[in-house]
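All protein chains but one are shown in place.
Entry: chain A
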Amino acid sequence: MARVVVDVMPKPEILDPQGQAVANALPRLGFDGVETVRQGKHFELEVADDVDDATLAKIAETFLANPVIEDWVVRRVEA
């Protein structure tokens, strides 16, 4: 089995109200100096060894991320 991580983030030009809400809350908690926060999704997949990179890219592009509003990165990690 191989371990694969897919990180999905809202595109820079897309408004990220969730990230903004987190950023706005930080000073109220006493944490100063954080200028911006962007909130995304992190997927961890356990896949069979014969699943190739093209298949993983397709899973990310067609399902885990919506390319209209999100960017994504697929990487294999050491188990």
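Please note the rule applied: contacts are C-beta pairs under 8 Å (C-beta built on N, C-alpha and C of every residue); 3 or more make two chains touch, one makes a residue touch a chain; residues count from 1.
Convention: contacts and distances are computed from a predicted model.
The chain that is not shown carries the UniProt protein name "Phosphoribosylformylglycinamidine synthase subunit PurQ", picked from "sulfate adenylyltransferase", "Hemerythrin-like domain-containing protein", "Phosphoribosylformylglycinamidine synthase subunit PurQ" or "Pimeloyl-CoA dehydrogenase large subunit".
When you scan A:A2, A:A23 or A:L64 for touch with the missing chain, the hit is A:L64. The residue touching the chain not shown here, chosen from A:M1, A:I14 or A:V73, is A:I14.
Across the interface with the omitted chain, chain A contributes residues 10, 14-15, 17-18, 21, 63-64, 66, 68-69.
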